[in-house]
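Note that one protein chain of the assembly has been removed; the remaining protein chains are unaltered in position.
Moving on, here comes chain A:
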């Protein structure tokens, strides 16, 4: 994972609450054995019309949303399945951060492991972000704050370990493997007790 320190972008807004992982990437695209190439199917059933052309009514198809790397989404974003294909699809689509007042646990965990910054903001801040689509934000990972165009800041909570991993591009499997002795000892202890 590449280190992630700052994201600067205008926002795109999907105000719907409870956007589930089937919305983000429908199950019929999960037969892949790769991590890449899912971006063209992100939000597939909202994004395209029956003839395959872009649906102009879908928020992310609007000209002002093109190229936005920060997605502001309604409450409880990413609920549903554990498919890591959801953050893979968003990243491949060009999204680097998701902001909401509530983000589902497994989605959030999967997102952070892939360098997709999933951030929970307060209800009031969330309301403001929903009401200001296209605002230019700068997200500072180290400082855990979102900077607004007028210099104002929304601070957010980010688990210290998750922040460290994002900033340093930490390989979490490598991190667990550093505890190999403790894992060996644990297994010996359990097997002796059995």
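Just so we're on the same page, a contact is a pair of C-beta atoms (placed from the backbone, for glycine too) under 8 Å apart; a residue touches a chain by one contact, two chains touch by 3 or more; residues count from 1.
Note that in this section contacts and distances are computed from a predicted model.
Candidate names were "4Fe-4S dicluster domain-containing protein", "3-isopropylmalate dehydratase large subunit", "RNA polymerase sigma-70 factor (ECF subfamily)" or "Carbohydrate ABC transporter membrane protein 2, CUT1 family", and the UniProt protein name of the unshown chain is "3-isopropylmalate dehydratase large subunit".
Listed residues A:13, A:65 or A:79: the one in touch with the omitted chain is A:79.
In the full complex, the hidden chain is touched by chain A at residues 15-18, 20, 22-23, 26-28, 30-35, 45, 74-76, 79-84, 87, 102, 104-106, 109-110, 113-114, 159-161, 164, 172-173, 175-177, 179-180, 182-183, 186-187, 190, 194.
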